[in-house]
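All protein chains but one are shown in place.
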Amino acid sequence: MIVVMERNATDEQIAHMIGRVEELGLKAHVIRGAERTVIAAVGIKRESMKESLASGPGVAEVVPIVAPYKVASREVKPDPTRVVAGSLSVGAGMVGVIAGPCSVESEEQIMRTARAVKAAGATALRGGAFKPRTSPYSFQGMKEKGLELLAAARAETGLAVVTEVMSTDDVELVAKYADVLQVGARNMQNYRLLEAVGKVPNPVLLKRGASATMEELLLAAEYILNEGNPNVMLCERGIRTFESHTRFTLPLATVPYLHQKTHLPIVIDPSHGTGHTPLVADMALAAIAAGADGLIVEVHPEPEKAMSDGYQSLDFGQFEKMMDRCRRVAAAVDKSLG
Amino acid sequence: MIVVMERNATDEQIAHMIGRVEELGLKAHVIRGAERTVIAAVGIKRESMKESLASGPGVAEVVPIVAPYKVASREVKPDPTRVVAGSLSVGAGMVGVIAGPCSVESEEQIMRTARAVKAAGATALRGGAFKPRTSPYSFQGMKEKGLELLAAARAETGLAVVTEVMSTDDVELVAKYADVLQVGARNMQNYRLLEAVGKVPNPVLLKRGASATMEELLLAAEYILNEGNPNVMLCERGIRTFESHTRFTLPLATVPYLHQKTHLPIVIDPSHGTGHTPLVADMALAAIAAGADGLIVEVHPEPEKAMSDGYQSLDFGQFEKMMDRCRRVAAAVDKSLG
Amino acid sequence: MIVVMERNATDEQIAHMIGRVEELGLKAHVIRGAERTVIAAVGIKRESMKESLASGPGVAEVVPIVAPYKVASREVKPDPTRVVAGSLSVGAGMVGVIAGPCSVESEEQIMRTARAVKAAGATALRGGAFKPRTSPYSFQGMKEKGLELLAAARAETGLAVVTEVMSTDDVELVAKYADVLQVGARNMQNYRLLEAVGKVPNPVLLKRGASATMEELLLAAEYILNEGNPNVMLCERGIRTFESHTRFTLPLATVPYLHQKTHLPIVIDPSHGTGHTPLVADMALAAIAAGADGLIVEVHPEPEKAMSDGYQSLDFGQFEKMMDRCRRVAAAVDKSLG
Partner (left out) sequence: MIVVMERNATDEQIAHMIGRVEELGLKAHVIRGAERTVIAAVGIKRESMKESLASGPGVAEVVPIVAPYKVASREVKPDPTRVVAGSLSVGAGMVGVIAGPCSVESEEQIMRTARAVKAAGATALRGGAFKPRTSPYSFQGMKEKGLELLAAARAETGLAVVTEVMSTDDVELVAKYADVLQVGARNMQNYRLLEAVGKVPNPVLLKRGASATMEELLLAAEYILNEGNPNVMLCERGIRTFESHTRFTLPLATVPYLHQKTHLPIVIDPSHGTGHTPLVADMALAAIAAGADGLIVEVHPEPEKAMSDGYQSLDFGQFEKMMDRCRRVAAAVDKSLG
């Protein structure tokens, strides 16, 4: 940690800050530069120290040197983690494909979709039973009935089930039916929920919040890992920027960046990441070329009649075609889907 | 709702979309322009209709005309709402001032702070007992013990207590001790939590998420209002932008904009909105000049030793001076603090 | 154009706006909805009309229906444009690769680089002679001497030269030496410069401004096209967002989105788009998979000693390896490099 003093910091202020660093149990190295003085604080840091030092007299800024996440860090575990849940394998060379509707709407809808995405090569089924909706007046999901339908689709097709859990109250219930628990973007910093999914055996798909930094995402994963659940997949689903021609801006550099920083696998959601059906397949291809370990894609028998997210869903034909193209790109980067 | 067809949409596609509009129980007015055709859909809309129509064949975009929030809308209730909770009055001419530490840390700390902010003119006490922290390794708050200390401070000073609730599990407990329940920025779209605070009698301070739009904020308020709790204060605390010289970017145009759209009062948080002690007071003044109905400000006996947010906290002297300046600006816009 | 009236707009205001629409030579269709009235204005619009109507009494908003760009639009010219400049072909199935240093620094540097990138398969040479630098104290480029060195490198290798022009004063000079004139991101809305490059015969590489919308980018291209120069390549080089782990955020959905809207080819700059050498190659691959028509990549003999942008430059070995991988991905999407 580097404490940078202001240019006109007094000797008294510098001495004060050296004292503060030492009070925190750290060793202070003072470097007097041509224009200002910096104090390097060496030792085992705690997160709160930075905040504390930053408000000291004459301090211009405090620059942290060490990343605050630990268990998620690639410096700690250099080998990539592969997360396996039933038919789904994600990471360490395997590109998993999770496909299905935004919401479970009916038995017919989810069964038809499960069969179609399985036939096209998907390795897991997605479908929302508990739906976080911007408006209280929108369709909120089929709840437990939706979970039962997902389980039935798994029984027939063998596809692992990925579905969202929105509340600590529902973790036990959802964990009973689902293979993978999804934590949505809006709940990425719902810490009680992160702790709760950290205590069940199911793997977790953790979506990046729409304005979360990489560090915040990795620390959210750390909440889960810290409870003892090692099976976390990180999911990039787009960030909120000034761009309005897409629903979110999908920053694929997330993939190689996170691969440097963490051993956890990275899944891309080109459906939310673009918000427009015609852009989904090209971004799925790009994700694989960038090194993604998985895809999660919205597919619906009749997107035009979907109860949610129809404008970003693929129909069966579009999904099948996308998968054919994905397989070719995956081969070109020495990976295989499935 | 206006369905805008693509320039090269076929007559068949236009006919199809007219049919879709009518299927939804709406009346279709077709307008053939110089370059393209639009279909105006008239009638009582549901949120899901827009999504459904947007994925139709030949559709370029669907433009909603009516705001999706209802109870929060100023079109529905033209008179401004004043929220009152013990010593705190916010809105309709009253500028409430909520002040106190980021976290409750000890009896001495909260008592000293309560007395000091009361003496300087604050009308409510803030203090976190349950703390949402980016890192699982950071201080997480004193929990129920913290609530007891806040209640003790209220008993002595008469200041209403404002404190955050992070989880549905804690709503009952926090509501027992606090006058106002705060929903933090990270939980703005934690819908189960919004519903839970909508069911208790306490007023709610709802903070804007770091990348929430005005519509998302008002719809989050709508979740609370829709459960029967009419006492919602909206809080602008800064948004995430490319700016890095402040912790967040504080967009004060939120104040006059929301005053046009909603009858709910608007509170500004210049502490999180800037993230730097030297910027807090000037932005508090600016907030009042912009028409804010309240302030929420972090104050600590010794910011340098605070367990959280010291870099954006005022000490007692700074807060007192800020309040003196605020009173003058409030008078200049025909309002009074307190 | 749709004029949306406020919910409580009076009949007088509605009549006034109908009059205003007709004054502008448009036909007004009035649609009285369940909650509010909208006026559809049909006819040939001019850009200024929207601004004018938007400030009318009782007007909530004015929604434009037709895109304001014309010559750049795919609705006007459905076939994709291929831009050819000497050895460089971009668009309509050809993926051009422009590579070279950020700045021309010396004869040896540019000659070695030209030979190396040519050998690895690049089809044009980049190199800055006039450099726009954030600080007046940074290296500003070799100016005309740099142009001469680029021309010498072309003479030896046959590679077309792409270089930036920063000022109307320099257009003639740069056009004499270069095959393609680059307009940098900071000058995307330097309209006098756009007009000037629209008047020379050289193709133009127009970089997207760091916070430009798609519409602003296409209208900037329109300034060039409107002067009679049809050979414009659009370049996505990343946008400014809250993300700080990359220099800019590279939104690859730009590629399929622009392919829908315009016939002009799209080039991706993964060097500026990421700002970090280790991320460049993966994003180059992703760009090709997303459908890009070209790449522009920074390559330097010794990035560590570059006078600018060393942190995002590839060395010769890295570039060669990237090209090998790019060729495989290009083949997987039925395109070829070069």
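Think of it as A, B and C in the order they're written, each chain with its own count starting at 1.
The rule is short, and it goes like this: contacts are C-beta pairs under 8 Å (C-beta built on N, C-alpha and C of every residue); 3 or more make two chains touch, one makes a residue touch a chain.
Please read these numbers as outputs of a predicted model, since none were measured by experiment.
> Specify the residue from the set B:73, B:241 or B:308 that touches the hidden chain.
B:241
> Just the residue numbers, please: which parts of chain B touch the chain that's not shown?
These residues touch the chain not displayed: 211, 213-214, 239, 241-246, 249-253, 255-257, 260, 273-274, 276, 278-279, 282-283, 285-291, 325, 328-329, 331-333.
> Tell me, which residues in chain C touch the chain that this view leaves out?
Touch with the absent chain occurs at residues 20, 46-48, 51-52, 54-57, 68-70, 132-139, 166-169, 186-187, 189-192, 209-211, 215-216, 219, 222-223, 226, 239-240, 277, 303-311, 313.
> List every residue of chain A that touches the chain not included in the displayed model.
2, 4, 7-8, 29, 31-36, 38, 40, 42-44, 63, 65-66, 75, 240-242, 244
Heads up, the rule we're going with is that only the chains that are shown with their structure count from here on.
> Angle of the rotation mapping chain A onto its copy chain B, from a C-alpha fit, rounded to a multiple of 5 degrees, please.
Between chain A and chain B the superposing rotation measures out at 180 degrees.
> Which integer distance in Å separates the CA centroid of chain B from that of chain C?
Once rounded, the distance between the two centres reads 38 Å.
> Where does chain A touch two or more other chains at once, residue-wise?
Answer for chain A, listing residues that touch two or more other chains: 211.
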